[in-house]
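Below you will find the structure I want to go over with you.
Rather than the whole complex, this shows some of its chains in their spots.
Labels run A, B and C following the written order; every chain starts at residue 1.
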Amino acid sequence: MFASYAFPGTQVSVTHLDYGPASVESEFDEAICIPDFLHKAQQAEAEGYDAVISNCFGDPGVKPARELLSIPVVGAAESSMHFAATLGQRFSVVTALPNSVPMIENLAVQYGLDRKLASIRSVNIPVLQLGDKDRLTSALQQEMIAAIREDHAHVLVLGCTGMRGVAKQLEQRLKREGYEVPVVDPTAAALKFAEALVSIGLKQSRITAMPPPEKPRTESPLFATKRT
Amino acid sequence: MFASYAFPGTQVSVTHLDYGPASVESEFDEAICIPDFLHKAQQAEAEGYDAVISNCFGDPGVKPARELLSIPVVGAAESSMHFAATLGQRFSVVTALPNSVPMIENLAVQYGLDRKLASIRSVNIPVLQLGDKDRLTSALQQEMIAAIREDHAHVLVLGCTGMRGVAKQLEQRLKREGYEVPVVDPTAAALKFAEALVSIGLKQSRITAMPPPEKPRTESPLFATKRT
Amino acid sequence: MFASYAFPGTQVSVTHLDYGPASVESEFDEAICIPDFLHKAQQAEAEGYDAVISNCFGDPGVKPARELLSIPVVGAAESSMHFAATLGQRFSVVTALPNSVPMIENLAVQYGLDRKLASIRSVNIPVLQLGDKDRLTSALQQEMIAAIREDHAHVLVLGCTGMRGVAKQLEQRLKREGYEVPVVDPTAAALKFAEALVSIGLKQSRITAMPPPEKPRTESPLFATKRT
């Protein structure tokens, strides 16, 4: 699916974590997926990739990876929130489970975008059940209409990268209801951000993301065996 | 120069205004350049272009053009500020004349990015004299270092689209001074934003940018003769 | 009507634009009315007026006029929002069409008053139909009560200078409903602001509103023929 969004000339590789939760929908899930993400991110840089995307709406591991790598590291939430912020007065995010709502709020405030955030809603469907597209699309439509009517959202953001391939259909459904509003797909947004940064040679500031100091690290078995 | 930044397959046309100031560096300049910009933007849509860029750091005409057009309208300031916001804790903008500083501050606050803005500085060189690259680059370097040291900027943004072709050189100069920070070129940022929006099919929300109501408009001669 | 609000000794002249839209209710309308407003503002200063009011709730042309003139320039939205902010915890604005809502939000945030703004609502009546006072007053009453009950407004502001002569009647109607709240008329507020500034000799800071630099301006026919 990534490939279908890419500009000509962009090569995308998708890797899954060896260790971590089956899906990310809590602070706990984030915490235990980050170590292996960092490992995979370092591998990607070593293999010559130009950028790394943390393709999860919690942006897990983006900040530490920016310290470790010398290529741009892009988060799906950060990219889609910034695109959304330019498309209208306020955006709402609709995510999978209510568990993730505070996490996403904390991202918005860290990204300095809380004034542009109308609300965060959830369809109350676990990530692993998002494959049922009919159920997902109906639930998203309902929450998005509520976001527009009750929370004054002008732009919508899919708040989980597992909500694949539904953005355009939702735009059409909302238009039929009288709301001609953009629906931002976070996977697509992250890819575009990464392509843009690589294209114009930008990456994270080294004053924000200083390389971690050298020192003894009694690391976990995972790190001890897999990192170089 | 636009072409050198573009992804393969992107065709860029640059048009200058028939009416307006020789450069834009005050609210007055903005006010008198917008009518013709809107005319040109409508022409571009009629000719089949996929997006329109207002390539000036005041983003003149972006909001009314979003009402008038059905294709994405992108501003150089908005695009570069959003990219900059993702690259570090805070960014500073360095513009040409002090006259533009309040205007750019007002943009940052409207875009919801004031908490990410470290400062706005100027090199105090009129736009029409920015062609002297040596003078420009030295002045920019000096203000950028002050922005880092005194205003705690972690990312720099060139605050005038007339500051062409100096971003990479400034990154190198700043690195030599010990600051490995990104310098965002607004023209490049706007092009990337436009390409990204077109690529994933996003455009302005019609709840924010409603089409102007039909009604008698005793327009200025400019509009009376040129718009359809 | 202006005269009825004025302090003894104040002389008010009202001028209409030669070029521009029949009413201002979109960013596009603002853009095309500003050039002639600037022309008229300069004329007023040349004729010896002490202050200029942009009597439209979008405050069109206020910022560039402050650069061009040496007398105070006052906006109807800015004046009424500041009065409203002192009269209670939060104010709501009720404007004519939903098209203007984002524009007014952007003004509030630029004026630094967003934390005092409860909401912006509209009666969904085009400016040119505001003459039907019964329809207007009923619609305003309904939205104002909603603003108090749902948006926690403590003060109300008429969000269009075309809503003339209804403020006091609305105060009485709201009082009958149990809400003893002020309703700010923007025309009156702007006049009082202008009279106050002239009376105590205050005008715009020249650090914010620097005079536009001299330079070639290939202006539109409108400007070419009318400005000196």
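Just so it is clear, contacts are C-beta pairs under 8 Å (C-beta built on N, C-alpha and C of every residue); 3 or more make two chains touch, one makes a residue touch a chain.
Quick caveat, the model's predicted, so the values are computed rather than measured.
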Quiz item: Since all chains share one sequence and 3 are shown, how many copies form the whole assembly?
Solution: 6
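In the analysis below, only the chains that are shown with their structure count from here on.
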Quiz item: Quick one: subunit A and subunit B, Cα centre-to-centre, how many Å?
Solution: 26
Practice problem: Let me have the rounded angstrom distance from the C-alpha centre of subunit A over to the C-alpha centre of subunit C, please. | Solution: 42
Quiz item: What residues in subunit A touch two or more of the other chains?
Solution: 89, 115, 154
Quiz item: How about subunit C: which of its residues touch subunit B in the complex?
Solution: 18-23, 25-32, 34-36, 38, 61, 63-64, 66-68, 97-99, 102-103, 106, 109-110, 126, 128, 208-210, 212-213, 215-223
Practice problem: Spell out the residues on subunit A that touch subunit B in their complex, using ranges where they run on. | Solution: 5, 7-9, 74, 78-79, 82-83, 85-89, 111-113, 115-116, 148, 154-155, 168, 179-182, 184-185, 188-189, 192-193, 195-197, 199-209
